[in-house]
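Only a single protein chain was left out; the remaining protein chains are all shown in position.
Should a chain be cited, it is by its letter among A, B, C, D and E, assigned in written order, with residues numbered from 1 in that chain.
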Amino acid sequence: MFFHIKELQYHAKPEKPDALFAKKLQEILGGQFGEISVALQYLFQGWNVRGNGKYKDLLMDTGAEELAHIEMLATMIARLLDGAPVGDLEKAAKDPVIGAILGGMNPQHAIVSGLGAMPADSVGNRWTADYIIASGNLLADFRANLNAESQGRLQAVRLYETTTDRGVKDMLSWLIARDTMHQNQWIAAIKELEAKENVVVPSTFPRRLEKREVSHVLFNFSRGNESAAGRWAHGTSLDGEGVFQYVEQPQPLAKKPILQPAPSYIHDTPPSVIKNHGAEAPPPHLY
Amino acid sequence: MFFHIKELQYHAKPEKPDALFAKKLQEILGGQFGEISVALQYLFQGWNVRGNGKYKDLLMDTGAEELAHIEMLATMIARLLDGAPVGDLEKAAKDPVIGAILGGMNPQHAIVSGLGAMPADSVGNRWTADYIIASGNLLADFRANLNAESQGRLQAVRLYETTTDRGVKDMLSWLIARDTMHQNQWIAAIKELEAKENVVVPSTFPRRLEKREVSHVLFNFSRGNESAAGRWAHGTSLDGEGVFQYVEQPQPLAKKPILQPAPSYIHDTPPSVIKNHGAEAPPPHLY
Amino acid sequence: MFFHIKELQYHAKPEKPDALFAKKLQEILGGQFGEISVALQYLFQGWNVRGNGKYKDLLMDTGAEELAHIEMLATMIARLLDGAPVGDLEKAAKDPVIGAILGGMNPQHAIVSGLGAMPADSVGNRWTADYIIASGNLLADFRANLNAESQGRLQAVRLYETTTDRGVKDMLSWLIARDTMHQNQWIAAIKELEAKENVVVPSTFPRRLEKREVSHVLFNFSRGNESAAGRWAHGTSLDGEGVFQYVEQPQPLAKKPILQPAPSYIHDTPPSVIKNHGAEAPPPHLY
Amino acid sequence: MFFHIKELQYHAKPEKPDALFAKKLQEILGGQFGEISVALQYLFQGWNVRGNGKYKDLLMDTGAEELAHIEMLATMIARLLDGAPVGDLEKAAKDPVIGAILGGMNPQHAIVSGLGAMPADSVGNRWTADYIIASGNLLADFRANLNAESQGRLQAVRLYETTTDRGVKDMLSWLIARDTMHQNQWIAAIKELEAKENVVVPSTFPRRLEKREVSHVLFNFSRGNESAAGRWAHGTSLDGEGVFQYVEQPQPLAKKPILQPAPSYIHDTPPSVIKNHGAEAPPPHLY
Amino acid sequence: MFFHIKELQYHAKPEKPDALFAKKLQEILGGQFGEISVALQYLFQGWNVRGNGKYKDLLMDTGAEELAHIEMLATMIARLLDGAPVGDLEKAAKDPVIGAILGGMNPQHAIVSGLGAMPADSVGNRWTADYIIASGNLLADFRANLNAESQGRLQAVRLYETTTDRGVKDMLSWLIARDTMHQNQWIAAIKELEAKENVVVPSTFPRRLEKREVSHVLFNFSRGNESAAGRWAHGTSLDGEGVFQYVEQPQPLAKKPILQPAPSYIHDTPPSVIKNHGAEAPPPHLY
Partner (left out) sequence: MFFHIKELQYHAKPEKPDALFAKKLQEILGGQFGEISVALQYLFQGWNVRGNGKYKDLLMDTGAEELAHIEMLATMIARLLDGAPVGDLEKAAKDPVIGAILGGMNPQHAIVSGLGAMPADSVGNRWTADYIIASGNLLADFRANLNAESQGRLQAVRLYETTTDRGVKDMLSWLIARDTMHQNQWIAAIKELEAKENVVVPSTFPRRLEKREVSHVLFNFSRGNESAAGRWAHGTSLDGEGVFQYVEQPQPLAKKPILQPAPSYIHDTPPSVIKNHGAEAPPPHLY
């Protein structure tokens, strides 16, 4: 169950409006690694944890905080849109700043949301749950979280570089600091799980069931061998289960596949038209 | 530039057809963490590397290999669909296996692709580039890659558990082993970059510009304090830049936001209807 | 800012697992009118209210409650998936219930989410922010909300009819009651705004600027005139601004449009190939 | 069955081209509440009405008219794009109006559609059937329709405010008037159905089956009690079935959920790693 | 402008309900090549024709007919869903036909559309305007249309093969015949345009501006030379502008690209970390 309090976690007030920056700022609200993504990703992971304890609590703590960040960004965007110019380009464009804004602002900020934030990214793609990840395996998911916080902090930093508004920079410097913490915390949690399990996810699948002869091999599929110089091409593997090998010229291990003709009720190109040179034997049992 | 050879990297032949498993297997071909995702993710990361050397080569090596995995899965799925039953449920359902297949197989495998693999997941969602990540920052992106291989291996293992077909299991055990390698290699690359830079992405943003007072703080936003027991709540932070703190009862740092009325040309609810109790001063400059 | 408490708003425990119902129940979690939709719709509307007071508070109250409903449904779905059967169809289908489950359950519940709820609907479409609405005009938006609660309660009722599990029915009867309240509350708020403004949104656009001669006319574009029998075809209009009229045989008011040829740099079909019979005069000013 | 006549329902001719406004105007052609949405929404509702009579006819009348509005907008957009400038920014930008157009127009209008309208919104998102609603329950659906016409008229009014072109304004004033009628007609139909049934959708679900104790309760989940001042918090409920109540401090009614561990074949984090403090009793029957 | 008449173009009545076939039939209503796609594709092409005459008329004729086909399919699907079974699997599955239906029908047909047709395909993906094509170049677009009718007829034929219901087969045999006509008509129109222009689209781009030395060359990028046996590898090219050539071993014509480092404000991996072996000279002018 959730409670909302109306005060913001941190300030979200620009020095002055900037409709073009409002459009860009949407990226970290409703983009692939925006606050909606991390909020719902952590909450879904938390709800799906089978068991209980500190990991579940950590997910719920952080998920609830990200809801507060959505709120801060929505507030900031609305304020950046205060009094956004609309109207005739020909008149307006006498002032090149206004011209650039009229050409460059997100038109949906005026037409659709009435100068409010939208659940969308900086080019107007609506947020989609395709962005989020919750597998039930915590080590896998904490890696997803570390990635999300890495991409998210990178984007916030890039936005910080593109404005001189002190109010915006102040809020971004808060969000960047929180991303620092969140990268730290997921690294801590990952290290703990890796120590208890193994670095390879999932740790519970018996290694003898995989084709161990290729579990630590780098195949060189891009001509030239610069990649042979990396740690991943020699020495003990990171999972402690083998030794890295480098295969300069990978060879195929199976022959050219030739598929059986489709049944006539499928109305593919008739087999008489596609010649089937050297078809392999049919599979043993067709239903 | 790319060359194709017609032989497969590894065998992709089931013991016998199974249209229901064909549908499930689509997940690791065209799902969020399927082979299309990793192939295009690594290739785009590789093409966008500004500079050159072993990291770019490693990305191109692995991206090209994943194209071969798409090919193996497409071949396997077409064979699992050999002679898939269609037709009248009422007759067919006398055999409960056929009935379950008619109800459960992906109808597009018959109607749309003519018993071929589709660029879609196990419920029929078409693959989308929303799944992939390429930021230009290699540490961020290698974390994305480690996550992708973790989720991907987890899904392959779950599929392995749901079939007894020895041909399918053989192919999956190959793919699982390759995911083992790929997790190993991205971990190796991550460790190398973390050692050269720092664990926090991006490493080049001056720490003094972020709100350092909250860079290592865990806020307890979910009632109860199980999360205080974690490594992330005490001791030196993982980035070596501070000490973790735990805040039991987080407080808001900004007051309740009150937004200015919209200009009349936006035709929001008129301000006289929404009473604006205690509005804050307007921003200094409206265009 | 948001706080989470770990207790649920209401019980979410089935009598026993049912993986097929888990799939169906996803509709009201992650479908077009599921709880994610209403939660984010109300929160975005609330954050974007320009002004303050009871409407904003009502939106935040209800938005926060819907977060609790996502949580209840996620919990219920995980429990419905407890120990979901996977494995070989041929063996399993000896029990027709297991067969129907293997054919009918959402395969991503096993492969992707590890027996957890997903941010998706009952056929597996991921949730998208295309579902939600926040325009800045409260009367418009409250109508969106009333629709959402109407569709949502209808779907919950349909789901109630398809199960005999007393635990599921108990939870649904709670959610249905809350939808009753939410329909009531949006109707109350709508009536209040309609009384203050007018029933036509937006109320602030001067009526003299619209083509008033067609503001209260029903055009009969589907042959036969059953629709003439409705209240909308005679009597004073609901906005009190006119009298409804019925036009049996609507006539076009503008002539057949003929577009100018495209510039040659567009490489459309050349004008010599498409004959332009009776082209109208070109527009007065081409940039 | 449908017939098309080539004359337009109303004029669709700008005074002069304006590629930037063409981009914005796409919103009410192919956006969430554009004419494609209402046309297909009304037609699908009409086709799915089980029964016959005036409601079905009204839906078909209005759906067919909206097809004519798509046509008007498509024609207007093509004319606004007449001779749209393309070419080198550096040369063009000497004229700031051209510069703003080159930066701001939708590039797909030149590259993809050859200066024609697109089935997309003002930021280029393609139209999707996620936007439309047809449930089989007419009261629910007429509320969806009232919302669509409210949002649609609001957007048309906002567009009207951003242009001085008399041809565009003329067409918009027609469309705005038709939206006035359509809001009126859906309100009339809603009132009729509410009088026959009840205001709560669906009216056929027995009230005794819902948890009546919370059917008329407002839970205060956002700190502060401004929302207590509304009509929804006191007095007889709008459905005439109860009395509104306001709960200042809502309490959870169910305890903290603890989920059973996943079966081993799911390969979640092992239960030994996630400690399961105080797990509840397992459900009675696992398949 | 459009008129609707309530009679159907052709019969749409099954012998008896079949909820599973209703789901499959959605493919040709709301799938990639369903009737919504062709209706809107032809209408948008027609509206965007710059000029007038028989091609535009043909597009409008056919577009309007496809609206009638949507209507027939929507009617058929609603009838196939008449009285669709819902309810408890455990009881129902005693009848294996009911069991297969409960597992296999589209749950949204019951929960969302109330036993009505949906604007979606056979796996539940909602229709999207990503499916349609209108470029302004008629030869290009008529090829798109020929493809759409080819895929569409193929899918209708595959559906015809999977049912024994005489009512369904009767309607499909009508739709298949119309697809026969539509393939014929687009072929006729294509031949006419190819005769007037050239077979290569667009015909108006001066051939001297393309790299003519590769305009008729087949590069053998898949090892083995079966493709050398085709008409495309020898003889006069189909456009009459050259002679086909076959290149057995294609060579790259440009050297390995090495990208300049990103500016520091982008915060990519620092150049010192990615070594830039042999970087090429920087581009001449950076803004």
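Rule of thumb we're sticking to: a contact is a pair of C-beta atoms (placed from the backbone, for glycine too) under 8 Å apart; a residue touches a chain by one contact, two chains touch by 3 or more.
Just so we're clear, the structure is a prediction, and the values are computed from it rather than from any experiment.
Counting contacts over the entire complex, the absent chain touches A, B, C, D, E. When the missing chain is restored to the complex, the residue among C:68, C:157 or C:238 that touches it is C:157. The chain omitted from view is touched by exactly one of A:99, A:167 or A:242, namely A:99. Considering the whole complex, the residue from A:48, A:62 or A:122 that touches the absent chain is A:122.
Among B:58, B:80, B:98 or B:112, only B:112 touches the chain left out of the display. On the side of chain B, touch with the chain left out of the figure occurs at residues 1-9, 30, 36, 40, 43-44, 47-48, 50, 60-61, 63-65, 67-68, 70-71, 74-75, 78, 112-120, 126-130, 132, 134-137.
Interface residues of chain A facing the missing partner chain: 18, 20-21, 23-24, 27, 31-32, 96-97, 99-101, 103-105, 121-125, 154-155, 158-159, 161-164, 221-224, 250, 252, 256, 258-262, 264, 266-271, 273-279. Residues of chain E in contact with the chain left out of this view: 5-17, 32, 52-58, 60-65, 68, 75, 78-79, 82-86, 98, 101, 110, 114-115, 128, 130-131, 133, 135, 137, 139-140, 143-144, 146-147, 150-151, 153-154, 157, 160, 173-174, 176-178, 180-181, 183-185, 187-189, 191-192, 199-202, 205, 209-222, 224-232, 237-239, 241, 244, 250, 252-257, 259-260, 262-263, 265-268, 282-287.
Simple rule for what comes next: only the chains that are shown with their structure count from here on.
Chains that touch both chain C and chain E are the following: A, B, D. Touching chain A and chain E together: B, C, D. Under half of the residue numbers at the interface between copies chain B and chain C are found on both sides, making the touching surfaces mostly different. Of the two interfaces, B-D and B-E, the higher number of touching C-beta pairs belongs to B-E. Per-chain Cα centroids separate chain A from chain C by 27 Å.
Residue positions 5-9, 32, 60-61, 63-65, 68, 75, 78, 101, 114-115, 128, 130, 135, 137, 154, 157-158, 161-162, 221-222, 224, 250, 252, 256, 259-260, 262, 265-268 of chain D are each in touch with at least two other chains.
The touch graph of these protein chains is complete, with an edge between every pair of chains.
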